[in-house]
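With one protein chain withheld, the remaining protein chains of the complex are depicted in position.
By written order: A and B. Residues from 1 in each chain.
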Amino acid sequence: MVNIIEPMTQIAQSVRTETPFEPKEKIFEVRDLTVSYSGDPALRGVSLDVYQNAITAFIGPSGCGKSTFIRCFNRMNDLIPTATIEGTILYHGADLYDDEVDPVEVRKRIGMVFQKPNPFPKSIFDNVAFGPRVLGMEGSMDGIVEKALQNAALWDEVKDRLKESALSLSGGQQQRLCIARCLAVEPDVILMDEPASALDPISTTRIEDLMHELKREYTIVIVTHNMQQAARVADMTAFFSVEVSNGDRTGILVEYDVTSKIFTQPSDRRTEDYVTGRFG
Amino acid sequence: MRVTLQEELDQLESALQEEGALVLRALRGTLNALAQQDAELADEVIAFDDEIDAVYLGIQEGIQSLLARQTPVAVDLRLVLAVLHNNLHLERMADYCVTIAKLTKLVQEAEAAETLIEGFEEMGSRAEEMIRVALDSFADRNLDRAESLVDLDELIDRANRRVVHHVLSLGGDPDKREWGLRMIIVSRCLERIGDHAVDIGEQTAFLVTGEFREFTDASHPVDGTTPRHMD
Partner (left out) sequence: MSRAMRGRLFKAALLLSLAIAFITLGTLLVDVLQKGLPYVDSILLTNPPSADPDRAGARPAILATIYIGVLLILFTVPLGVGTAIYLEEYANKERWYNRLLEVNIQNLAAVPSIVYGILGLAFLVRGIGLGRVLLAGALILTLLVLPTIIIAAREAIRAVPDSIRQGAYALGATQWQVVWRQVLPAALPGIATGSILSLSRAIGETAPLLLIGALTYVAFDPTLTGSFTALPVQIYNWTKQPQDEFKLLAAAAIVVLLVILLTLNAFAIFLRNRYQKRW
């Protein structure tokens, strides 16, 4: 009698229903971070790890400090005189806020895309070339610009009108231009502060598909008030909430886990209330 | 557009088809074990069910995660719901194969009636055919082919009724009677496998038309020629 049942373990394992997210290398380690404006803490005691080549999302109700938090990663809070930071953020093991560290160098490696597309009032070409030029990057500017626009999925739409004003593009195109601008300086990490909240649904989907592409080469961190977006794109999700004590509102980290867990079986009751839409 | 969603839907569907392939192997194994009264083969079939359960669980978790994260709508949602149902149907089919295998082990020593064994082989082949048709028509979204499952099922139902007749005619020997009873259960298992295949066909109809309905109404048995369309 021929045994028609092959060893089954291999087959069962090859039947994939979903590619599970396996956290690999840590790129950021945040330890007990507190950000205050003029002495009032806006965000307190945050600790988490951001993983390489993953999309990490920060979600939570308004005022929970998620935008403040993401701006710590590229030292943009340095530009606000009243902001002070306690705690540490390690980037590839090195302290981001060490006295010896140059914020300009940080921002070259850790780029940012903003909520409202903010193209410079220059031509499309000059927008993308701005970063490489101010940083003194070597190489042909034409090549750098084309590569960045390709990676931002915008090249085909603008290749014939690079000299036109960037302001003539649609909202979705402008945002992809801002992404291209960011990619042109060859960063390690891309921070996105509500990147699609000012865009229509089709443009939003394009940006989300783009993020999926980009995470192969870059690490992406996004802040979004649209938790469905976080559910769709993020590998890891962090839920922040507001703690009220004596009339002071401070942001805190409630839960940080793999996205499917946050949206199917969150550990914290507050997280569940938020994602089910029952609060916040 | 929505690359991630599409990838995950494709993965779920192909996992389902793989599960179907595994069920077919289990069925063929259990039929062979039955025909040859091979207890060892029957044991293998029973052990094999663990693997099918693992795939079943994987698909279940995949569906939960996909619904939570991607919020599919329209045809995508119907696809996920259809996969959810079909996953269950396939798992039940696998369980019936296990039942048949266990029964085979129980009656290993008994003397088998030749005609009945041939009958089971025929029923089994029919069931195999139905599973293939069900899975293929689901993959192709072929409504007509899915509806043809009703006719195939009718043949199994008739064969089931013949088995009952035959067992009743086996005579008074207690060993033979015990064997006959067990065989009625085997027959019923094969008949139920056929029913689940029809159910898979109904999921194809749901996916394509959006209507969730039974192909045949229990109180209005089909005469075996034309399936009823309820538009």
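Here is the rule we use: a residue touches a chain if its C-beta (ideal position, glycine included) is under 8 Å from a C-beta of that chain, and two chains touch if they have at least 3 such contacts.
Keep in mind the model is a prediction, meaning the values are calculated, not measured.
Novice: Wait, the hidden chain, what does it touch out of the ones we have here?
Specialist: A
Novice: So which of A:21, A:37, A:120 or A:155 would be touching the chain we can't see?
Specialist: From the options A:21, A:37, A:120 or A:155, the contact with the absent chain belongs to A:120.
Novice: Which of A:181, A:215 or A:232 touches the chain that is not shown?
Specialist: Considering all chains, including the one not shown, the answer is A:181.
Novice: Identify the residue among A:48, A:141 or A:167 that touches the chain left out of the display.
Specialist: Touches the omitted chain: A:167.
Novice: Which one, A:25, A:40, A:86 or A:105, makes contact with the chain that was left out?
Specialist: If we include the chain that is not displayed, A:105 is the one touching it.
Novice: Name every residue on chain A in touch with the hidden partner chain.
Specialist: 74, 76, 79, 81, 104-105, 107-108, 111-112, 114, 116, 118-122, 130-131, 134-135, 167, 178, 181-182, 185
One rule holds in what follows: only the chains that are shown with their structure count from here on.
Novice: Could you pull out which chain B residues touch chain A in their complex?
Specialist: Residues of chain B touching chain A: 1-5, 8, 11-12, 14-15, 18-19, 22, 25, 28-29, 32, 36, 38, 40-41, 44-45, 48, 51, 54-55, 58-59, 61-66, 68-71.
Novice: For the complex, which residues does chain A have touching chain B?
Specialist: 1, 3-5, 8-9, 11-12, 15-19, 205-206, 208-209, 212, 228, 231-233, 259-260, 263-264
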